[in-house]
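Reviewing the structure listed below.
Note that one protein chain of the assembly has been removed; the remaining protein chains are unaltered in position.
Presenting chain A:
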Amino acid sequence: MESSKLKREKDSQISDELNELRMESSELKKARDSPISDESYRRSSFPDEVLERVISLLNSHRDRSSVSLVCKDWYNMERWSRTHVFIGNCYSVSPEIVAQRFPKIRSVTLKGKPRFSDFNLVPQNWGADVHAWLVVFAAKYPFLEELRLKRMTISDASLEFLASSFPNFKALSLLSCDGFSTNGLAAIATHCKNLTELDIHENDIDDKGGGWLSCFPESFTSLEVLNFANVTSDINFDALERLTGRCKSMRVLKVNRSISLEQLQRLLANAPHLTELGTGSFSQELTPHQYEDLESVFNNCKNIHTLSGLWEVKGLYLPALYPVSTHLTFLNLSYAVLQSDELAKLLVHCPQLRRLWVLDTVDDKGLEAVGSNCPLLEELRVFPADPFDEEIVHGVTEAGFVAVSYGCPRLHYVLYFCRQMTNAAVTTVVQNCPNFTHFRLCIMTPGQPDYLTNEPMDEAFGAVVKTCRKLRRLSVSGYLTDLTFEHIGRYAKNLETLSVAFAGSSDWGMQCVLAGCPKLRKLEIRDCPFGNAALLSGLEKYESMRSLWMSACNVTMNGCRLLAREMPRLNVEVMKEEGSDDDGRADKVYVYRSIAGRRRDAPSSVLTL
């Protein structure tokens, strides 16, 4: 966390320097274009080597993008010095084009499917297979070191190919991906001699057993980050213990459910320098002696600032964590079923907390404890323990939300699942915390109004966008009329991502957003009464956005065809369900800008218009 903050500061320093250089350069151009004296020319000239050096220090891909637009020289200097490329939509560009422009890439981040695929709204075989990319990388970037994938499909064969094609390969991160099994992981463990990072997080894995972990050779010592919480089957504990014992630089270790408390204690005894720990289930009946051992080993782990796991934790053993709690900045309890008093007792020991994820079993009372004990809190996520069982109605309400806002004025990121909310509460929250950058509120019953006044929740989200000028991401819910979207269009000038479900009254709502939010990049809409007029009002806009998703709205095939015809640089994809007749409705529409043209790997259920 600290290092990325430093990076950002450094980046902004460099940005400032660059701005000066940019002004100098344009002055230089002006000077060249008009008759000038030799002296002024020499004063403004800037050696390329210095410029290259400055540009090469840039990390932010947005800064690099800006730099590359200044002039041809800068474009070339930037492309030769770029080592990390971020591709937010794998279909917006082809691997050949990327390799052509950036010859020196060592690290790639690729994102694939639309975000709603997380909620089963995208068909299984939709695409985003990484293999074609790997083939090009093997040819053009043989020294590739890092690959980070999100919502992509990667097969075991691809993992094997990866493991054998890149001798310098260091870091693999798979988040929300699918298509592979533990055999693929075995290939990585076996062949990647220089691996420092293996981060397997929230994927749909075909778990064939834990043998993969034993594939790390005895001579292998470079691992620094190991996250296999996702891979649930039993692994060979001896192999893991030896692995953590010989990887002296290990700083992140997140184990799976199969690791018992006693085993965890043994691992930690060997790795006191850990900064991030995922504890696995944290459940076992401990003898007092074992408990003491656990406590003392936590006492030795002075560097742990991030803690997760705790899936089966019993309140009884939480005190063992107290020695670690005092330096915690990120506590992820989102899989731990805790009651309010258990959380309260723990939080007393967590004064440094910046980020907290919990289940709503902690109730409003638990959130009051958050407000009382964590004044530095910046991010809160409250997940529902029973989102689909309508009989079990517990969880947090507007009261908990308000309580946190009073105690945590620095809060800027919230994800809040609840079953009731009021306009007044949200208004109070943003008055207490005006710095929200990410505001994601999910009132779980679709189209539910303010439960006290029965009014729409328009006022709530109006307050959010009016008060929180730095807002970049917004998810709305509850009963909303077009008024909400008018507010968004009028005030949310920094908004980049908007998620809408079961809301709005007419096309006008969506039109307001498209016309009013200059920085909008991602718009995802489901089950709203927005039709062709709304879709087509964004004609000019979509090229400046990454993507648009609309499902179960009132858009027709003809509307989509018109969009596709008018905007050739957009891919307009319509997903058709099997057996549904062509009744003119375009049920799922995904629109994105692309310089690669229509994709060639679309399955038969996806029509590119």
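Keep this in mind: a contact is a pair of C-beta atoms (placed from the backbone, for glycine too) under 8 Å apart; a residue touches a chain by one contact, two chains touch by 3 or more; residues count from 1.
Operating definition for what follows: contacts and distances are computed from a predicted model.
According to UniProt, the chain absent from the figure is "Auxin-responsive protein", selected among "Auxin-responsive protein", "S1 motif domain-containing protein", "NUBP2 factor" or "Glutathione S-transferase". Considering A:51, A:223, A:328 or A:385, the position touching the chain not shown turns out to be A:385 (whole complex). Only one residue from A:446, A:518 or A:603 touches the chain missing from this view: A:446. Those residues of chain A that touch the chain absent from the view are 116, 118-121, 176, 202-204, 230, 311, 334-335, 337, 339-340, 363, 365, 383-394, 417, 442, 444-446, 499, 501, 526-527, 551-552, 577-580, 585, 587-588.
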